[in-house]
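The complex appears here without one of its protein chains, the remainder shown in place.
Moving on to subunit A:
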């Protein structure tokens, strides 16, 4: 029998340990999925015991009785305008920062970067009173408007940075052809920026979908709650009904997992590259 090099053994054991930790990382998600398919009786037979048959009715109760259907649509109603408006505004302001001159450009740039660092917690109290004054508490606008404003600095800096890397002669050629600046932005820059715009859209989707503090403070009517908030209040109401609670959790994170698995390369590269700036 050929002796296996000790180096190879070491490498294989490291690899095994690595897989062990990886599985450990996703065990909570697996448990979540498993438990969401159990009946209440199944729960007493151990965390990893399989149910006799999958209880999909837990999802129906979460969706209907647990109002997750409402929360889901609320999340969609908030996410769609936030993502589209933030991208459009990011393109406009980013275009201005990349190519145009206007007063206080430097200072405004600094103010935007500061805004990226200040946590929402720091200004949530005035924001609450502002929304109350505007009569917007308990509305979709209370979640949409601040979320767009909070996304603007990142969207602007990200779009400006990518636009600055575009070849100048393309825009010069378009300008010589008599195109207006709006047209150049729409017909020349946007098509060239498609990969960056889709990354931006992905991040904005995740950040908005996951947002917790804004809806926690600015919305307390169940009819407007988004998914993470709905989850919290559902837990308060049904703390004993674990299968339905976990079904609800699966409903909240399933869309993210699907989007993540489709675009995972873009995600990981984008988020880590964005972080290293």
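In this text, a residue touches a chain if its C-beta (ideal position, glycine included) is under 8 Å from a C-beta of that chain, and two chains touch if they have at least 3 such contacts; residues count from 1.
In this text, contacts and distances are computed from a predicted model.
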item	value
Hidden subunit of the complex - UniProt protein name among "Electron transfer flavoprotein alpha subunit apoprotein", "Carbohydrate ABC transporter membrane protein 1, CUT1 family", "TIGR02186 family protein" or "Quinol:cytochrome c oxidoreductase quinone-binding subunit 2"	"Carbohydrate ABC transporter membrane protein 1, CUT1 family"
Contact partner of the left-out chain, one of A:43, A:77 or A:192	A:43
Residue in contact with the excluded chain [from A:78, A:184, A:219 or A:247]	A:184
Per the touch definition above, residue among A:60, A:77 or A:149 touching the missing chain	A:149
For subunit A, the residues touching the chain missing from this view	11, 14-15, 17-19, 21-22, 25-26, 28-29, 31-32, 35, 43, 46-48, 89-90, 92-93, 95-96, 98-103, 108, 111-112, 115, 117-119, 121-127, 129-130, 145-146, 148-150, 152-153, 156, 168, 171-172, 175, 181, 184, 206, 209-213, 216-217, 227-229, 231-232, 235, 242, 245-246, 249, 252-253, 256-257, 260-261, 264, 267-268, 271-272, 275-276
